[in-house]
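All protein chains but one are shown in place.
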Amino acid sequence: VARRRTLEIRTLGELEAAAAALLPEAIRGYVNGGAAEEVTLRENHAAFGRWTLRPRVLEEVRTLDLATKMLGAEVRAPFFIAPTAYQRAVHPDGERGMARAASHVGILAVFSTLSSDSLEAIARAAPSGPRWFQVYLQPKFVDSQALAERAERAGYSALVVTVDTPVLGSRDQQLASGFAMENPVALGNGRNVVSPPRPPGGPGPRFPLEGGSEASWELLRRLRETTTLPLVVKGLLRAEDAQRAVEVGASAVIVSNHGGRQLDRSPASLDALPEIVEAVGDRVEVYVDGGVRRGSDVLVALALGARAVGLGRPPLWALAVDGEAGVGRFLGLLSSELATSLAILGRRSVQEVDRTDVRPAPLGRSTS
Amino acid sequence: VARRRTLEIRTLGELEAAAAALLPEAIRGYVNGGAAEEVTLRENHAAFGRWTLRPRVLEEVRTLDLATKMLGAEVRAPFFIAPTAYQRAVHPDGERGMARAASHVGILAVFSTLSSDSLEAIARAAPSGPRWFQVYLQPKFVDSQALAERAERAGYSALVVTVDTPVLGSRDQQLASGFAMENPVALGNGRNVVSPPRPPGGPGPRFPLEGGSEASWELLRRLRETTTLPLVVKGLLRAEDAQRAVEVGASAVIVSNHGGRQLDRSPASLDALPEIVEAVGDRVEVYVDGGVRRGSDVLVALALGARAVGLGRPPLWALAVDGEAGVGRFLGLLSSELATSLAILGRRSVQEVDRTDVRPAPLGRSTS
Amino acid sequence: VARRRTLEIRTLGELEAAAAALLPEAIRGYVNGGAAEEVTLRENHAAFGRWTLRPRVLEEVRTLDLATKMLGAEVRAPFFIAPTAYQRAVHPDGERGMARAASHVGILAVFSTLSSDSLEAIARAAPSGPRWFQVYLQPKFVDSQALAERAERAGYSALVVTVDTPVLGSRDQQLASGFAMENPVALGNGRNVVSPPRPPGGPGPRFPLEGGSEASWELLRRLRETTTLPLVVKGLLRAEDAQRAVEVGASAVIVSNHGGRQLDRSPASLDALPEIVEAVGDRVEVYVDGGVRRGSDVLVALALGARAVGLGRPPLWALAVDGEAGVGRFLGLLSSELATSLAILGRRSVQEVDRTDVRPAPLGRSTS
Partner (left out) sequence: VARRRTLEIRTLGELEAAAAALLPEAIRGYVNGGAAEEVTLRENHAAFGRWTLRPRVLEEVRTLDLATKMLGAEVRAPFFIAPTAYQRAVHPDGERGMARAASHVGILAVFSTLSSDSLEAIARAAPSGPRWFQVYLQPKFVDSQALAERAERAGYSALVVTVDTPVLGSRDQQLASGFAMENPVALGNGRNVVSPPRPPGGPGPRFPLEGGSEASWELLRRLRETTTLPLVVKGLLRAEDAQRAVEVGASAVIVSNHGGRQLDRSPASLDALPEIVEAVGDRVEVYVDGGVRRGSDVLVALALGARAVGLGRPPLWALAVDGEAGVGRFLGLLSSELATSLAILGRRSVQEVDRTDVRPAPLGRSTS
């Protein structure tokens, strides 16, 4: 199958199928798969259906303002590209293409420690950003520290610390697809920078994890003291953890279940958002990722208190379909749909969207 | 595929499939498509399943009275043909066939500003009506005014002002089908009469809408002062907006989400009906459209306080299947089914139907 | 396709498919079809899923007593064959085969006014019964009276008066199948004995029903005064109507929506059962039909207060598969499954089953 031309992506809805038709099975399994039976993966999107948007009519919406600020920096829309690994496995344009497409239109992109391009190369590809860098708390703290320093030098403006992966989740679709975590593509930031460990097979009374997960609140505090970059803590699903993150010095939190890839039966991100907004929303910015696919999804999340929403798989699908140009097309479609939805909702600016714009959907609603 | 003969439409249930088999893909995409993932489109019909009808037995129902009044004029049944555009794209009989079929049996039909026949030609085709004319609040107020005057001169008895379209919704199915909004068929009322704008692609901090939506409560008030026709405000989903419409001088409101074509995740029309009946039902007539397919659906809406219900896609399907004769057959089937349902419900007249005729369906009901 | 041999019906679950494979499309459409979109038809069975049965263990269930009394007469199980029309259209054994199979094992069968064998021929085929006769309140009261007298003379021990059919429902599947209500097979009780009317097509301000439904509480009272047989009122879904039926002199009521064939979106029979048991259960026997397919369904209905349950389609499917022998096999399978279920529930007799044996199913249950 030849790659589709960008112009042929007419709707956001077509994106997933278009990418699925193009990606090799193993890569598709890696990108799309979730943990175990993928209950959480499905619920991530289904959770948006638990809310209805309540349009106001005849509001004067001649101008539509999608811009917001994330940690003080203006972005052109309240969504960002969430960190995902190995982007060159999806398309040769890789992280650099992703960075250029996002930067070109003023959208924040977050890049992964497990990027296929080096963080410095990504920064050079799109010097004006905005861009953040994602880190795991590495088994050796000096590795975390080194990454933080490189990111700072390369002009990344925040560190996103992923805290929901003491080990990698059990990902059936990925495993069944034959995806080999170890070598999908070369790693841009060096092989000593490891991804979270997987527990060994076989039951035992107790076993040390391979490599040993050292992640802890104490390490987060050390990182906070080490770097001058603001910290964004990613992977929270409980109010208590969000409070603790704020106490440790986080500037923002991302409500996330790692795209449904870690613990099946954990809550949909959107379902966890309200309790975290309630707990820390007056002190730090709260973002959410997981299940966002359409403009109306963005509005629901904003109405529930998110400052912005992250998207993981959709930009990868767009990258798969047409590289940098595909990502640009995707960002354009999503912006346009968000603007359309905002206008019909009767709001001029995404910053006006609030809790009165949503209401719980009736319980008897269709779940399909 | 040859067009089916009218007599072969044996049931209302067969209509959608029969039309789907006949219509070219692009037209089918335009007619049937909703916004984005079509959640609201599906919920429009599914919402009727959230209620059960509670029959009374052994009521003496030798006569069955379907007639009601809409803005003072008698109609032979409490349903009407909702405004839809470009009817000649569906069948050469177009709006004139639709008008003749409805008028022949005393059913109200509402025609769109975006009709493929001119409003005057429609009026001539079925002089005795009843008929209303639908308008958007045009970018230039004089255009709205001109349309209102033409409608008044041509004998339309009310203006239906659609207020839920500051921009056109994101309609995946329509876009994917290749439907070209600009030129499906010639427009009967002149090309300077524009449909709502679509926002441009591409993110930006703020952008003016193409053409600029000028719709506002102030423009509605001006129209109210300009025309002698009663105004029916169409596209409301919130109690506050209904109250405001009544304050501005509306004679009736239509609870509607534009057939699920505007904002996905907005409420099903039927779900929004009770709060609007509660808010303004004692002052103006309340209608509802969206998801009505069967006689029992009509009864549910009446029981929840609607004076009458609008149908959009089903008459188009009927027109597609056999033009004017198809619409006649459809109206006959729906009337017959409504009469049947009314009799089994134990009511002699649609005007007797009230809140005691329905009860919320059990929460554990099947949603399919 | 050759008819399956009875011995090959191994489970109740196989019955529907086996019959579907054998019946001509038009007859299948008549037997299986419900009103309109068949929401009520589906909910009839789905409603049983809104309850769970709560087994008690280690009860001593060496003997299992399925017998109960219906209007004073012992029957060998708390289920009965509900009245259905035209049984010879399904299999040449017709009503006489049905009567023999049921009588052979001491199960009550109710025969329809619209039987293909005459009520006298049915009685001769299975003289010992137990059997009841179903009547509609005919347009001319003398016709109802004549049927009642014939039934009495022929040894039927009760009259089941169907009250939910002022007109016939809108039955899509039946209409689409090409079934011709007028002449599926010859009518056993004479053609002047009419089925309920259908309203004419086409909308109109008011129209008399063809033939005119004269059914009324007054006619029921007259029938009560005319016949010495006990009256069982069938087709109730509201407490008020059940109370009225008892006031008029009914000896029992059947909670029923006519197999989901009359008014779509009316309640599932089982959903209406509790309010009717509450209203009249201390004064008359309450039965229920609709959606009963398995032994566990019978237990749920008994636990909610039904004295016995009626089955309509399943005996027809059994008749279709192997005539009288098929019905016998079906009754044996259902009895056996009921006995099995009763034992596991921890009850020795169906008469011990009570409200403590059920609990509402969790709301989040699967609806499939």
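We call the chains A, B and C, going by the order they appear; numbering starts again at 1 in every chain.
Here, a residue touches a chain if its C-beta (ideal position, glycine included) is under 8 Å from a C-beta of that chain, and two chains touch if they have at least 3 such contacts.
In this text, all values refer to a predicted model and were calculated from it rather than measured experimentally.
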{"item": "Contact list for the unshown chain, restricted to visible chains", "value": "A, C"}
{"item": "Identified contact with the non-displayed chain, of A:Ala19, A:Ala47 or A:Ala339", "value": "A:Ala47"}
{"item": "Residue among A:Glu14, A:Asp93 or A:Asp271 touching the omitted chain", "value": "A:Asp271"}
{"item": "In chain C, positions touching the absent partner", "value": "10-14, 48-49, 51-67, 74, 76-77, 105-107, 293-297, 299-300, 331-337, 339-341, 343-346, 359, 362-368"}
{"item": "Missing-chain contacts mapped onto chain A", "value": "35-37, 39, 42-43, 46-47, 49-50, 163-170, 172, 175-176, 198-209, 212-217, 219-220, 235-238, 240-241, 244, 257, 262-268, 271, 361, 363, 365, 367"}
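Criterion: only the chains that are shown with their structure count from here on.
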{"item": "Category of the chain touch graph - line, ring, star, complete, other", "value": "line"}
{"item": "Euclidean distance of C-alpha centroids - chain B vs chain C, Å", "value": "41"}
{"item": "Two or more partner chains touched - positions in chain B", "value": "49, 363, 365, 367"}
